[in-house]
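Only one protein chain is missing; all other protein chains are in place.
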Amino acid sequence: MNFGRFFRSTVGIGLTAAFLVALPFIAATGGQAWVRILDFAILYVFLALGLNIVVGLAGLLDLGYIAFYAVGAYTWALLASPHFGLHWPIWAILPIAAGLACFAGVLLGSPTLKLRGDYLAIVTLGFGEIVRIFLNNLNAPINVTNGPQGITLIDPVSFGAFKFSGTTQIFGVALSGPQKYYFLLVALAILVIIINIRLQNSRIGRAWQAIREDEIAAKAIGINTRNLKLLAFAMGASFGGVAGGIFSAMQGFVSPESFSLLESIMILAMVVLGGMGHIPGVILGAVLLTVLPEVLRYGVGPLQMAVFGKMLVDPESLRMLVFGLALVLVMRFKPAGLWPSPERQRELQETGK
Amino acid sequence: MQAKLSVVALSVAAAFALSACGQKEEPKPVAAPAPAAKPEVVVKLGHVAPMTGPQAHLGKDNENGAVLAIEELNAKGMEIGGAKVKFQLLAEDDAADPKQGAIVAQKLVDAKVNGVIGHLNSGTTIPASKLYADAGIPQISGSATNPKYTQQGFATAFRVMANDVQQGKSLGEFAVKQGVKTVAIVDDRTAYGQGLADEFKKAAEASGIKVVANEYTTDKATDFKAILTKIKSTKAEMVFFGGMDAQGGPMAKQMKELGIKAKFLGGDGVCTPEFMKLGGPATEGQFCSLPGMPLEKLAKGPEFREKFSKKFGAEIQLYAPYVYDAVMVMADSMKRADSVEPAKFLPAVGQTKYDGVTAMVEFDALGDLKGGAISIYKYTGGKLEYVETLGGSTMEMAKAEVKEAVAEVKDAAKAVAGAATAVGKEAVSDVKDAAKAATEAGKDAVKAGAEAVKNAADATKAAVEKK
Partner (left out) sequence: MDIFLQQIINGLVQGSIYALVALGYTMVYGIMGLINFAHGEVVMIGTLVTITVAGSLIKAGMPVAVAGLAGLMAAVLVCMALGWALERVAYRPLRNAPRLTPLITAIGMSIVLQNLAMMIWGRNYMTFPSLLPKVDFEFAGANFTMIQVIIVLVSAATMGGLLLLVYRTKLGMAMRATAQNPAVASLMGVNINRVIAAAFVIGSALGALAGVMVGTYYEIAHYQMGFMLGLKAFTAAVLGGIGNLAGAMLGGILLGIIEALGAGYIGDLTGGFLGSHYQDIFAFVVLIVVLMFKPSGLFGEKTGDRA
């Protein structure tokens, strides 16, 4: 089951591309809402891949990843909405969003360089909460973020006159708003995947893996652990920032409640459940955790109604319960994730027994 | 001033005037000569509220309100554009999650609904309203009170409930009426709590109340001693809390523990039995507000309550009457525009003048309810006791007054009748005096009633003239 070679083969690429192009049109037959769910799935793929650099490659457990997503989302919201009367174009905002998130990443990374494992986890968690609390309260004395009210009427993505909201005709094909975002997100996600793959097999990537396995040994063989850890934080954060920007534009509305601790845990769970450090695994994790709740909502609820005549278990609480159990069970029985990288699996088998 | 006759006449006249107003709302289309009956048109109305998650019970209540309205409309059988219409409800669940809200909104837009009722929470209503506005679908919410919803400038966004600005303002007015000079404001940093507290602050400051402390908590906190201690040092006469009952109750309790004598005032978030349960005796004598008027005070209120509990075997939770009105307003607008096409009947929604269960529904330029009423309640003996209504349209007030006046007149008449029987039964010498006194008392009551009816009638007239 060598997926790497499969994806690299021309036929594989062709088939995957055809599938990705067709997907939004297939989904649209079930309604644009499904395309929107698809959009969110890809957005989470994007986020999970960003976090994968920090957690999966460098082995730094980050429980505050949502903070960078928030920074990106608010950057877009502030620079492209009536809140400050600014309407900057995408090519100006996205780099700023990525840059600010990157800066936030370094800001978080530098004081925590010395920390490892669970201490790092708890400090990053605190950092995520600090960012959220500031976003929630920076409406006075100077109104920066508009506080808990959030920011509305955020501009959609647009390239010149080509807007991503509303339906347009391209080459005789009608493309709806969500479908356009889909293609944008897929393009970005492919970019991130390529960066991830390149990183993994580069000097930097190998150095990260060395740090992940044994920091002291890594230091001993001459790896600059400080800079490399900062780099991991900065890169992961930048992806988070870009994803946040797109989220903001897609939703047209941001408020601090979208950036709670639970979201951070959710993204972490995608990485961990799928397979830490293994790109196809992370993608699987992200898609599973985004689509599964929808299935529960539209499957379990009506099913209960049909069988018992009333709702016994609220699908919403069932979703969280399943999610928590999944974390526990996967850690217990498949600690490398549902689709781990072949090397990692080998390692675990060797050391596990 | 004489005679009951004129009183009765007046009240009857007033009643007729009112019912006439009511009827005017449904003008029969000028004999639409329906030649060959057109096929039945199905009008799809979307309804969105959380059906799962912590607010599922409120979501169900909203949905029940919509279901009731739609069943009544279908039972009545409406004709629009010369064709018989059948209303159909597409109920969706947004789980009170903004992201989910946008997804189901997209779903309704895809389903080409003619109008949308909802959503329940402001947090989901606001992002969703953009999608409806882009698709040109009219949206009427029965419960989203955040001012931002209608301030975005969407022609499609309406609500049939007083918003937080109106509520904050009325609470400010009430604080002034209570003779309070200094106030401390606490909010829970949610969109609802902060918005309400800000509006209260504006209103209080505008009328000369000094805000001596601004403190904050969160919607998950249980300990308020630190901020309350600070408030204690400012010697504020009243503590205003913008937030929910789960925090308000313990807050009132801890105020008492710290020996703070200040009054406690809050918005609809704390106007619940839950607040009294959690706050215990510390809540006694404190005040809170709810948008709208109590159902009992409304002309069609008790009737609605009865219909509702008969149909669903459940009590009204909160917003069902408002959602019911929202559906009715939507249908009424279609009727007036004689079209179910969103583009055609949307202008008619803005011109609504519908005599609903909860209020005389009229919209201002933004789509907000004109003159939304706010009622103040007092916690007494573990119950919410109605105190007064602030704001509200003249029409509504007039109607409530007429209702009360009629009741008073009835009571007075009963008293007089009672006195008369008493007179008949007892044939003693001082009976005359007693009878006289009784008649006198009855007369006074009648007089008072007459006065009230007259005032009400004047108001009604004024309101009618304004039309």
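Residue numbering begins at 1 within each chain, and the chains themselves are lettered A and B in the order written.
By our rule, a contact is a pair of C-beta atoms (placed from the backbone, for glycine too) under 8 Å apart; a residue touches a chain by one contact, two chains touch by 3 or more.
Model, not experiment: these values are computed from the prediction.
Per the touch definition above, the residue from A:11, A:161, A:307 or A:328 contacting the chain not shown is A:328. Within the set A:86, A:174 or A:313, the residue that contacts the chain not displayed is A:313. Which of A:32, A:81 or A:136 touches the hidden chain is settled by the complete complex: it is A:136. Panel shows chain A; residues 55, 59, 61, 111-112, 114-119, 121-123, 125-127, 129-130, 133-134, 136-137, 141, 265, 268-269, 272, 276, 313, 317, 320-321, 323-328, 331-332, 335 of it touch the chain omitted from the view. Across the interface with the omitted chain, chain B contributes residues 54, 189, 214-218, 220, 222-223, 225-227, 229-230, 232-233, 245-246, 249-250, 253, 257-259, 274, 277-278, 280.
Here is the rule we use: only the chains that are shown with their structure count from here on.
Centroids of chain A and chain B (each the mean of its C-alpha atoms) stand 43 Å apart. By the touch rule above, chain A contacts chain B in their complex via residues 31-33, 36-37, 40, 136-137, 139, 147-150, 152-153, 165-166, 178, 251-253, 255, 257-258, 297, 301, 314-316.
Listed in rising order, the residues of chain B touching chain A in the complex are 51-53, 56, 93, 95, 98-99, 102-104, 106-107, 109-111, 123, 126-127, 130, 134, 146, 148, 152-153, 189-191, 193-195, 216.
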